[in-house]
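Working notes, structure below.
Of the protein chains in this complex, all but one are displayed in their positions.
== subunit A ==
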Amino acid sequence: MFRNQYDTDVTTWSPAGRLFQVEYAMEAVKQGSAAIGLRSKTHVVLACVNKANSELSSHQRKIFKVDDHIGVAIAGLTADGRVLSRYMRSECINYGYTYESPLPVGRLVVQLADKAQLNHKACGVAARPVGNVDGIPFTPGSTFLTLKSHFTCWQVCTQRSWKRPYGVGLLVAGLDESGAHLYYNCPSGNYFEYQAFAIGSRSQAAKTYLERKFENFTGSSRDELIKDALFAIRETLQGEKLTSSVCTVAVVGVGEAFNILDQATVQALINEFEISGEEGPANESVAEEAGGDAGGAAPTEAGAATEQETAPMDI
């Protein structure tokens, strides 16, 4: 292994102005199995690849419901992802208790990003949280009197892991007053809003697929989004067979609370889409005309090739 003088802790800058620990944390996201998300005006779909650690074990959950209107898909250290999704859940519950309305997605994402930042700061000398009962993330009373729930809560929630950045990337899908949203939260504390995005190992293939198609997503129906999610997931598998046991799909949208589709439903969708992919380019052209026709010769061919390759999956 090569050694680096500037990477032993998060507070040390390299002369080039980089924080290596943070970059390593972002590397951890790339090592995790893939997760993708895409959204239309009304719906957001999350999907992920399930990989078991060994033949003898089950896989770990990578998609979590945060609230009726928000869910996350994670890639990287699952343990960190769980901690963060628990934090998000409690923020949503507290907001709901105080205001009887759903927490705006964008705000939750900012609070989440601030947590990543706080972790870095906590590595410094004096930025430890103060004056709160350990293990109690929220005391309603204090919120009512200080009226600063956003600001008190994340200070309280700092964990034992305060010496390192979180090693997890989160795709946050949610619906609020201003519509459907998809955000990516990075261990660096940065966050971005996306139309469609993919993270984790071999996510580049899914990104390429999504980049080719994303312009049509805005007007897509729920089912079209799920279909594109499954296609994007398949890209990351690189030849491996796409079945409901290797992927999880979740949806949130107008009139539909965040829910993880059950395995049978996903398998049915996979079967259905494989059929239409094989037999009916005419059928599909209605939904995909822009993507298929205007996409240029090369990508269309690539898409067609992969579609045919997977056709035998239909059993």
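The rule is short, and it goes like this: a contact is a pair of C-beta atoms (placed from the backbone, for glycine too) under 8 Å apart; a residue touches a chain by one contact, two chains touch by 3 or more; residues count from 1.
In this text, contacts and distances are computed from a predicted model.
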item	value
Undepicted complex member, UniProt protein name, chosen from "Ubiquitin-conjugating enzyme E2 G2", "Proteasome subunit beta", "Urease accessory protein UreF" or "Translation initiation factor eIF2B subunit gamma"	"Proteasome subunit beta"
Given A:50, A:78, A:98 or A:201, the one touching the chain that is not displayed	A:98
Residue numbers in subunit A that touch the chain omitted from display	97-101, 104, 106-107, 110, 140-141, 144, 147-148, 150, 176-178
